[in-house]
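Please find one structure pasted underneath; my questions will follow.
Below is a slice of the complex: some chains, not all, each in place.
As written, the chain order gives the labels A, B and C, with residue 1 at the start of each chain.
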Amino acid sequence: MHISEGVLSPAVLGAGAALAALGVATGLKRLDYDRLMTVAILSSAFFVASLIHVPIGPASAHLVLNGLLGVMLGWAAVPAIFVALALQALLFQFGGLTVLGVNTFTMALPPVLCFYAFRPMLSGPSRLRGGAAFACGFLSVGASALLTAAALALSGEEFSAAARALLLAHVPVMFAEGVVTALVVSFIARVRPEMLAFTSTAHG
Amino acid sequence: MLDEPFSRGASRLHLADPRCKLVAALAFAVCAALLRSPGPAALALLTGAALCLWARLPLPRLLRRLAAVNVFVAFLWLFLPFSLPGAPLLRIGPFPGLPDWLAPNWLSLTATDAGVAQALLVTLKSNAIVLAFIALAGTSDITAVGHAVARLGLPDKLALLLLFTWRQLHVVAQEYHRLRTAAKVRGFTPGTDLHTYRTYANMAGMVLVRSFDRAERVGQAMRLRGFAGRFHMLAEPAGRPGDRLLAAVIILCAAALLAADILQPLAGLP
Amino acid sequence: MSTATTPPNSGQPHNCAHAHAHDHAHGHGHPHPHPHSHSDDDATPPLAAVQDIHFTYSGSAEPVLRGASLALRPGRRIGLLGHNGSGKSTLLHLLMGLLRPQSGRVLHRGVPLVSETRKTREADFVPLRREVGFLFQNSDDQLFCPTVLEDVAFGPLNHGASPAEARAVAEATLERLGFAGFGSRVTHRLSGGEKKMIALAAVLAMQPQALLLDEPTNDLDPHTRDRLIAILAAHSPTHLIISHDWDFLAHTCDSFLTVQDGAVRTATHTPHTHVHTHTGGDVHHHHG
């Protein structure tokens, strides 16, 4: 899912960096100091969850859970994902400085959209919760894969085949993400329902 | 998993001010990312390797990290050679002996010199940037990098978020590791089934719930020590003299590579 | 499961007075033979054993274990002593295959799982883990299902039981431990003592031949502690317990080992008397 350094065109890198900067700035502005520690602790939990590899047939994929992260953190998800990607770059050298912007944008835009689309359904006493949670996981990973593929395809004609293959490879991952997100939400709803009502930002 | 194998060492690069190293790493990465021809890209790779050599990084671990990075590069090698027009180097198909449904026309591919050159360029650039990044950013521990981020003038909230996330990551990771161990002891073997997915979801959910509860306790601990909505940073001692010079030299090298890349076609060189 | 049988060469069970009682004296007037020795030459191989284990945690200079050996034989009820950091928990983790030693052997019914000559794979430990149940020190690390029933059914499900079978086993186990009707409770909201008992139920539901218990009485209220003693007496013929709680060990074990200087030794039966007078004698306390 992470594009490595040295692949994308300057225009795509620049646009990604600018959009990510805008998102991070918005997220930080809405995050007050009182909730900063809570957001940090939840981000570390999401980071650890993303280290879980679930088997999908003969292959395996690591969890992303970025849709759920977005539902819980709102706009604060953008700086949280930026930090997580920076830590991944420092720890595992996945991604890197120049692609940090593009990767942040592709991973963080769907969660913010999920926040507006699914938050009411997940935190309310809704019968739709399971379906909404599945959609949240399924769509956010799908949208991230789509944006990543777009970033590749926009970098040059020669990348379009790779971009299509990347998108195709993510279809089983989308289903796995949807199922696991629905199960995680059901776990939280049963064990600690207050958590689904947590707001990380002062206004939305 | 969460260790920082390259951060311990006593080389000149290890001792340098992380601010200078970060700026140098960023400049190098940007310049290298803009390269378009293999010559300067190869030189960039050499520069990255030289920096790693200077930092005396442990080679086996370095190679293991590089291998992980090159998984994406290898994925691109499956497509790039066949995706640009040029002089054919290798032809796969068409398969006249096989029925059409087994080997349709579009399966016949042609690798071109331009396609291979593009794949090679991406490989060189990617590895060059990663090597320089490990040598420059990896030789400070993440705590030092977080402080450097704040002192470089980036928003302090961002630096605090990085530092606190990193601090808590270890607590949460240990917690998850213990949960996984407990599942293993009770005979859990993952497979592609709902039981496996449910188990992983429960573990992820438990990690989240316990983190949420911990956030409450940490918040209390902060309030008891007088926290009132404002973090105060301690002043850090300045870096060693010469660190800025070091950064400047690396940035100049990177800029020179970029200049060579731009001027090369103008000079009519191959 | 049958109740504990006293192994032929073990010591007398310590039927010592309960900690509530004052002026109790328990112990042996006479020194008697070692109740347990890991070089026993019984005919049948032990259920599980470690032999001449050396282990150092990565990143640490100091080895934790230097030639430790231990054997768990059916019918043995062993108390394992030693101060914090002496390597007791490490030893149990090595026995269960959760850690790999730098040298030494781990055996299951005489079959080596870890040895100098073979490459150990995770799957090798599956049969041993089926037969030996492990109760973790911190119940929170062991309980990750939303409800009690799901947690207790987790082990049977992993061992291939159908959902209906697993549910039946889980319900029967809960009832046997006196927690009938707890099935639908949310595990995370249980009290510390309840969590410990549910964690034990989850282990017992796998019908192990033997139990390893790591500090089971930490943070237990006196009522739950008494209940645990009764359950172990009724349902655990073979076990090894790490504990600081002397009184608990005296109630549940009949031989005693200790980890000292990285090796397992027989805890010698030196009778020594603490005359112990203190305030708060009306408050329940363990001499643990």
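A few notes on this one:
Criterion: contacts are C-beta pairs under 8 Å (C-beta built on N, C-alpha and C of every residue); 3 or more make two chains touch, one makes a residue touch a chain.
Since this is a predicted model, take the numbers as computed values, not measurements.
One representative per chain kind is placed here, while the whole complex contains A x1, B x1, C x2.
Please note the rule applied: only the chains that are shown with their structure count from here on.
Chain contact topology: the protein chains form a complete graph, every chain touching every other one.
For chain pairs A-B and A-C, the one joined by more C-beta pairs in contact is A-B. As a whole-number value, the distance joining the C-alpha centres of subunit A and subunit C reads 43 Å. One inter-chain figure worth recording: subunit A and subunit B are separated by 18 Å, centre to centre, where each centre is the mean of the chain's CA atoms.
In subunit B, the residues touching two or more other chains are 175, 202-203, 205-206, 209-210. Looking at subunit A, one finds that residues 186-187, 191-192 touch two or more other chains.
Residues of subunit C touching subunit A in their complex: 146-147, 186-189.
Contact residues on subunit A toward subunit B in their complex (touch as defined above): 2-8, 10, 13, 24-25, 28, 31-34, 36-49, 51-52, 54-57, 63, 65, 79-80, 82-84, 86-87, 89-94, 96-98, 157-162, 165-166, 176, 179-180, 183-184, 186-188, 191-192, 195, 198. Residue ranges on subunit C touching subunit B, taken from their complex, read 96, 98, 122-123, 126, 129-130, 134, 136, 138, 140-142, 144-146, 150, 154-155, 157-159, 188, 202-203, 206.
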